[in-house]
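I have placed the structure first, in the form of C-alpha cells, so that the comments after it can refer back to it.
A single protein chain has been omitted; all remaining protein chains appear in their positions.
Labels run A and B following the written order; every chain starts at residue 1.
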Amino acid sequence: MLIRVTVNTVVYEREVKENRTLLRFLREDLGLTGTKEGCGAGECGACTVFLNGKTVNSCMVLAVEADGGVVQTIEGEAQEGMLSALQAAFEAHGAVQCGFCTAGMIMSARQLIHNNPHPTKEEIQEGLEGNFCRCTGYEQIIEAILDVTGQVQEKEELRYV
Amino acid sequence: MYETLDRSVLKSVGKSEIRPDARVKLTGEAGYVSDMVLPGMLYAQVKKSPHARARILSIDTSKAEALPGVRAVLTGAELDYRLGLYIVDKYILAKGEVRHYGEAVAAVAAETLQIARKAVDLIEVVYEVLPPVLSHMDARKEDAPLVHPDLGSYQYIKAVFTPIPNTNIANWTKLRKGDVEQGFAESDYIVEREYDNPSVQHVPMETHVAIVTWGSGDKVTIYTSAQSPFTVRNLFCNTFSLPLCNVRVVIPYVGGGFGGKAGIHIEPLTACLSKKAGGRPVKFQATREEEFSLLPCRSALTYHIKTGVTKEGKILAQKMEMYWDAGAYADYAVNVTRASGYSASGPYEIPNAWVDAYTLYTNKPYGTAYRGFGHVEFHWGIERHMDLVAKTVGMDRVAFRKLNALKEGSITLTGEKITKHSGDVVACLDAVAASIGYGKLSKEERQRQKDTGWKIGKGVAMLQKAPAMPSNTATASVVKMNSDGTVSVNVGLTDIGQGSSAALAQIVAERLGFEYKKVFVKIEKDTDSDPYDWQTVASKGLIMSGNACILACEDLLRKGYAVASHVLKASVDDLAHDGEGVYVKHDSENRIEWPQIAIGYAYPDGKAIGGPLIGVGSYIAQGLSNLDKETGQGKPALDWTFGAHGIICEVNPRTGEYNIRKIASAFDVGKVVNPQLLRGQIVGGMLQGLGTAMCEGYIFDTQGHLLNPSFTDNKIPTSKDLPFEIETIAVENSQIDGPYGARGVAEHPMISVAPALGNALFEAVGADLVHMPIRSEDVWRAMGDKTPIDNWITKSPIGSCRSDLVYKKEDASKHGID
C-alpha cells in the first residue's frame, strides 16, 4: 500500500506492506534508526515516537495507520546541530548511560512537558512509566526534566564522608 | 599508581565532566549493531527447542531449503565445533540432545527477516521428550539424569576448575581456612539456615545482535553488541582454529550488557551461516523472548550457611555450602562459583572457614556473568544470615557487623591481609546507618505509622567484591597526539554505558595536564586497531585501563620531552609542560607548543626530527596467584571494593504490600573520578538490585518450560519504582595501585540491596524471608508462617489470567508483524 507520511517535517511517500510496523518503517524504510526496538511488544517504550501529536509505541502501530499523518522522532529533536533544551539537560545531568532507551525517553519527556510544563517529581515518574531504562535508575533523568522545567531546588549530589 | 602522582591539585579527576557519548546518544546518531545494515546482508533466524530435555530424532530442513530467498540452513549435524569459556561443553547448535527450553537446534539465513522466519517455521524436528532435571538441588542426587554424560571427556581449564565426571557437578570449588570443627566446638551458638534465589535475566535494552561476514581466505569480520572484543575474537578463533589475525571484531555503541554480553554467544552461529551462504554478511538479533531463553541468564543459587559464634558476638567458625545452578552449560557459572567461593563470607573476618561451592548442570537456560558475578546472590544469604546471628546472640545488628567486619589487619578467607589501603567497610556501614537513622524511628516516622497503619522497618547490609579475573589479566592504552595538540586515546575496554570513555579521558587529561575537552577516548572498538584488553567485566576497567592510560601518558610525555629538548636546547630534566606546550623550567619563555611537535618537529630550514607522538602503556595485574585447589588459599583480588546499603521500608502488616521510603548507599571507591558518573552507577545499580530484590526471576513449569519469557510477566523496575528518597555516599581511602587512588564500583551498587530490604522487612513486621525476590505475597506468607509459594518451578496449572498462553504452546519466535 502506498502511504504518505510527514516525518520531522519531511514528506515521504513509500510503498509498504500492510503488516509492517511504524517502527520498522521508520528504521528500515526511512533509515531513521534513532528510534530503537527494545521488546517489540509495547512494554518497554524504547520505540516511542509522536504520531499526530501523541506519543505511541511505534512497534504497536502499523505503518499504514500513519498514512496522511505526522510523525516526530528523535531525529527531529535537535535543531541545526544544536541540542534542544531537553536534550541539553539530559546531557548535563548524566541522564544517559548506554543510550538505548534515550530516544524514547526524550519523546515521553517531551510529551510530558507539553501536557504539564511544571511537572512534580511524581508526575514525571508517572509520565516516564512506559519507558524502561536498565542503566540509570531514572533518577538523573528525572532531575534533568525538573531542571529543564525550571524546578531545580537543591542539586542532588554525591555526599562524601 | 597514585603515590607517585601529584594529587594535591587535581583539575579533571574528581569533576563531573560530561561524558563524550551523551550527545550522539541524545540525537539518535549513535550507531548500534541493531541499526546496521551491510550491502548484501542476510537475516538469520533460529529454530528453538520447545522442550527442556529431549533426544533429537530427526530434523527435516527440506521445505525450508526450498523456500525462495533462503540462502543457508544449518543443523547441528553439520557443525562439529564446541564452545566454552572454561569447560568446552556446548555445541553451536544442539546435536543429538537438547538440554534446555529455547536451545537452538537449527538456523536459517535468508534475504529478508520475513523469509527467514517462514523458513524456520518450515523446519520439522522430531523429538523424543526425556525427563528433565530442573532443580539444581535434585541434580545432586545419585539417580538424577545426567545433563552431560560425557563430562569426563570435555576439555577444561585444569588449573582452576574441577568438574566431577559421571555427575552433574561442573565444578567444585573448595576453601579451607583454620579448623571449623574446633571453631564450632568453641562457639556458644550455632546458627544454620539456607537461602536461595532464582535465575534472573539481565535485560539490556538492546538484545544480543551480531553481523558476521566469513570472507574468503577465512577472513572473518564480526560486528557485535558485546562487552569484550578480544574475548569474542579469542574464543571464536579457539573454536574454529583460526589465527587471531584473521578475525576482526568491531563493537560500536552497545545498548547495555550487565554481564550478559561478556563472553561469546550468537557470533559463532551467525558466522557459520555466513560461511554457508558463501560469505555474505549475516545479521542475527535476538527477540526479547529469545533474550530470556536462547541467551543465558543469571544462575540460581541455594546457599547453606552454618555459623559458630560466641555469646559476645564474635564469629569463630563458618561452614558455607553453595549450590549454583549452571543450567545446561557451564559458561561463566563455574567461575561465578569460584569467585563466590573465595568471597563467600562477605566482608567479615572468619577465623575458621570451610567452603564447598558446587556448579550443577540442570535442564534450564544456562547461567552466565551478571553484574556482581555471584555476589548479589550470595550476599542475599550472608547478610540475611548475619541479622539472624546477631538476633540469636542478642546483639544490635550494626554493632555485630562492626565487631566481625574485615578491617586493617584482618585476614580474608583466602589468607590475604587487609590494609588501610584496602578500603573501609565499617565507614560505609556507619554512613548508611546514620543516613537512615538506623536503630530507632523518628517522631515523623512514628506518626506516619500511626496515620497509615503500615509498619516502618530499617535494615542494613554490607558488601564486598573483587574483580574475578585471571591472575595475569592485562590491558593497554595508546595515547596519540594530533597535530593540533588534541589527544585521541585507544583502549580495548568497551564503554557499554558505564562511562569509562569519560573517566579515562579525565585520567589522561589529568596526567597530561590538558583540558578535558582536548582528550577523546574512542568509543567504537576494533580488534584490528585497538590495543588488547582482556575483557570489559569485573569492575576492573577503571583501575587497569586507568593505569595503562597513565603509563601511556608518561610514555608520550617522555617522547615529547625528547623532541622538545633538542628544539629548546635544554636537558630533559630541565623541562616541564602545560596544556599548551613544553618549556624550560628556569626560562619559561623558552617554550614550544604541542602542535609544533605533535607529529614531528620541522626546523626553520625544513629538517625534521621526532615524528607522531604516540604513548603506549601496558598494565598487568600484579601479585595475584591461582588459588590452591584444596584449600582455596592464595591472592585472587586485584582490589576489594566495600560498601553498604541502608533501607527504610514500610509494610502493610495485613497484606504484605510494602514501599521503600529511603535507600542510602555508600562505597569506598578510593577516589571519586567523576561524581556524576559514580552517582549514575550507584543509583542505576541500586535499582537493578531492587528489581532482583522485589520482582525479577524465572518461573518454570514442571516440564521445564519457561513461563515468563517476556516483560508481560517478568517485570523490571520502572520510574515509579524508585524509593522515595535516595542518598549516594562516597568514602575515599585510596587504592595504592589505583589511578589517582581509585578503584572500581560498577557492579557493587547492585549487591546487598536485597538483604537490606529483607532485613528491613523483618524489622518492620517480622517477616523472615529466605527466598528472593520478595513479592508482597512472599511477605504475607512469611508473616503468617504459611508455606512459601511453590513457584520458580511451579506445580500450578497455567491459569486463565495468563496473557501470553501462546508462548507455552508455540515457538516463541513466531511473529506476524514485520
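Definition applied: a contact is a pair of C-beta atoms (placed from the backbone, for glycine too) under 8 Å apart; a residue touches a chain by one contact, two chains touch by 3 or more.
Basically, contacts and distances are computed from a predicted model.
Of the candidates "5'-deoxynucleotidase", "Molybdopterin dehydrogenase FAD-binding protein", "ABC transporter permease" or "Molecular chaperone DnaJ", the chain left out of this view carries the UniProt protein name "Molybdopterin dehydrogenase FAD-binding protein".
Here the missing chain is touched by one residue of B:Gln182, B:Asn482, B:Ser618 or B:Thr794, and it is B:Thr794. Note that of B:Thr61, B:Ser422, B:Asn708 or B:Asn733, the residue touching the chain absent from this view is B:Asn708.
In the full complex, subunit A makes contact with the omitted chain through residues 1, 17-19, 21, 40-42, 45, 48, 54-57, 59-62, 64-65, 108, 111-112, 126-127, 129-131. Panel shows subunit B; residues 114, 117-118, 121, 654-655, 657, 694-695, 699, 707-708, 712-713, 715-721, 775-777, 780-781, 786, 789-791, 794, 796-807, 810, 814-817 of it touch the chain omitted from the view.
In this text, only the chains that are shown with their structure count from here on.
Subunit A and subunit B have CA centres that are 28 Å apart. Touching subunit A in their complex are the following residues of subunit B: 16, 18-19, 21-32, 34-35, 37, 202-207, 253-258, 287-288, 427, 431, 496-499, 666, 672, 675-680, 682-688, 710-712, 716, 718-720, 722, 726-732, 815-818.
Residues 17, 19-21, 24, 27-28, 32-41, 43-44, 46, 62, 73-75, 77-78, 83, 87, 90-94, 96-103, 106, 124-126, 128-142, 156-161 of subunit A are the ones that touch subunit B when the two sit in their complex.
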